[in-house]
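Before I ask anything, let me first share the structure, which is written out below as structure tokens.
Yeah, one chain of the complex is gone here, protein chain that is, but the others are all in their spots.
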Amino acid sequence: MATDATQLPTSKAAATEDVGQIPQWQLMVRRFRRSKLSVSGLYVLIVLYVFMIFSDFLAPYDHNRLDSNYAWAPPSVIGFENGQLVTYKLKQTLDQVRFEWFYEPDLSAPLPIQFFVQGYEYRFLGIIPSRLHLFGVEEGYQINIIGADKDGKDVFSRLMKGSQVSLTLGFIGVIVSVIIGSIVGTASGYFAGAVDNFIQRLIELLRSFPDVPLFLALAAALPMGVPVEVRFFLITLIIALIGWTGLAREVRGKVMSYRASDYTAAAVAAGASHWHIITRHLIPNSLSHIIVVGTLAIPGAIGSETALSYLGLGILPPAVSWGVMLRDAQTIEAITSYPWMLIPVGVLIITVLSFYLLGDGVRDAVDPYA
Amino acid sequence: MLNYIARRLINMVVLLVVVSFVGFFIIQLPPGSILDVQLQRFRQMSGDISREQVRALEERYGVNDPFMTKYWKWISRSVQGDFGTSFETDQSVGDRIWGRLGFSVSLSTFALLFTWLVSIPIGVYSATHRYTVPDYIITFIQFVGLAIPGFLLALVLLIIATRLFNHQVGRLFSPEFIDAPWSFARVVDMAKHVWIAVLVLAMGATAGLTRIMRANLLDVLNMQYVQTARAKGLDEVVVIWKHAVRNAIQPLVMALGTLLPALIVGETLVAQVLSLPTIGPMYLSALRSQDMYLAGTILVILSALLLIGNLIGDLLLAWVDPRVRLD
Partner (left out) sequence: MTVHPSAASIASTDDVICVEDLKVSFYTDLGIVRALNGVSFNIPRGKVLGVVGESGCGKSITGLSIMQLVHGAGRTEGGRILFREFADRDPVDILTFGKNSSEMRAIRGNNISMIFQEPMSSLNPCYSVGNQIEEAILLHQTDDKLEAARRAIEILTKVGMPNPDRIAKSYPHELSGGMRQRAMIAMALSCNPTLLIADEPTTALDVTTEANILDLMRGLQSEIGTSIMFITHNMGVVAQMCDEVAVMYLGRVVERATVDDIFYDPKHPYTIALLQSIPRLGRSKGRLASIEGTVPDPYSRVEGCAFHLRCPAKIDGVCDVTVPEEIVVDAAKGHTVRCHLYS
């Protein structure tokens, strides 16, 4: 009777089909939504990016506008008088003992906050020229909703302008690195042989460099006197260059196992082209993994940009990024006497944190057992 | 086994040669050299220096040599253990590096121990209490730990330590111990000074490893052999610690190889804030001032550390996991 062994006809396949009535992506969304932390991370990021898109509109001043009357000015006091929002002119006095500027709002001299004012010129989304800003005060005075730095530059305006670099550079760097990693990894795994061998040697070499020192050396080798856009581009390239090797290895492993699988063999037998097999079979199968790795890499890349700029090897003044702003917050003096200088640091931490939470949720949703 | 190690070592030497070549190339890329900085300082101090003097100096440092000559001079001397003379201080590069490297390594080793001691139990707790409030709290703290820049935490701890505890942190030793011979009191003194650095250094890595530990353990807990262990009648504590953790720890063992070098260079910013004499700030200033021999040497040494670390990681892995074969 043992040779008569049979399985019941409607076995495993039937059971999985039933669960499969719910599409895979919907399952992922449900699993993602269960993680409250990740969902809040996503919402925070949406808010941050909306702010970034409208950053020039929201920022009242050019990020390099100096005003020595407002050096180390604290966050403006906002009041409500005669039916409108006002702030106050500042009385600037020198503290003779500590030799610091000391500010007090002059409550008898209200400054109405004006909305939809004309200010410095910018291009909305890099295209549409505009001078419109959400708010401002009378010419000759300043409103600093989160204070001013040592030169009287408005911290909020700098924060907004800096977001244009900090929220995009790491992100783009990761996208580029993910694209390189997937292409190289797929090629390596799919074509095997000499191509694979060469790529693996290259990856091995790149991984023999400790990444932070290599990163610093490359950044130090960047030309200094170039426009900020060029530097932005080059730093993005460095981030991409250093990040792709890990993903390429993982994708290669996946591709190799899929290549050995039956349906790839079937596609080959049916005369499908390399391109077809790669784009229709191999890439979709690694896609979820690629997305997870990418999402998890973004916070690190943002951190890299800020660290570089902080060290004076990344974005350089007069351009501004959150890393540049970190430099102003790095002294004990700033932390103890001008704590508002830490607000950009807080925003940076929240951004990175949100990306980590998002990435973690995405990973759990896509790949629940990892 | 010995065969394997020998092969890995040979491979490592080859890689290091290529690394030194590529690394040196990148480092000497920017125009100008430390000599320009040096000459300028010279001029400010003592007025003019003659063309001949300048030429002599250029000759001595080989700044105008073609790349290959520079590289060859540097690498052939390095192989003989002579790492050259730093442009900046006229001091032997070797002496300057070894002292700092020793400190960097010991600091990072402490940080690594801390990381392991903390992240394994917390990761285990988090995995075995998944989706409970403590797990969420731990998860959140981990991500905050990953997100806070190390130097900022260092700064905050520095302020707290000096303001609240009137505790001198930063630097290595109290003045009275700087030149004292090694003794128990000196070690205690050092510990008092470096605890912030160890804590800050360990923070990011601890947060990361806790995540990994949690994820791995969750994976392993789904394995059939964990059920087998329970089915034997083992206490859940034994099931977790003897059967599950042993299997979940492997990526952590492998991480050991990469983590130590990563910690050694990761401290650059922290060391700057706390003014610790480690290798990171030295590398950075060498890069900034175009001191290519010093920067190149440090880069190659760090790369060697990384490769050795990887080898140690692989050996440890083979020791922990009987399925891993070295070949």
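Letters A and B mark the chains as written, and numbering starts fresh at 1 in each.
Please note the rule applied: contacts are C-beta pairs under 8 Å (C-beta built on N, C-alpha and C of every residue); 3 or more make two chains touch, one makes a residue touch a chain.
It should be emphasised that the depicted structure is a prediction, and the values quoted were computed from it without experimental measurement.
Annotation: of B:Trp72, B:Phe140 or B:Tyr225, B:Tyr225 touches the absent chain (contact as defined above).
Mapped onto subunit B, contacts with the missing chain fall at residues 223-225, 227-236, 243, 246-247, 320-323. Residues 1-12, 14-15, 17-19, 21-22, 27, 30-31, 34 are the ones on subunit A that touch the missing chain.
In this section, only the chains that are shown with their structure count from here on.
The distance from the centre of subunit A to the centre of subunit B, each centre being the mean of the chain's C-alpha atoms, comes to 25 Å. The residues of subunit A lying in touch with subunit B in their complex are 36-37, 204-205, 208-214, 216-218, 220-221, 223, 299, 303, 306-307, 310-313, 326, 329-330, 332, 335-336, 345, 348-350, 352-353, 356-357, 360, 369-370. Those residues of subunit B lying in contact with subunit A across their complex are 15-16, 18-19, 22-23, 26-27, 29-30, 136, 139-140, 143-144, 146-149, 151-152, 155-156, 158-159, 211, 215, 218-219, 222, 261-262, 265-266, 268-269, 273, 283-284, 287-288, 295, 298-299, 302-303, 305-307.
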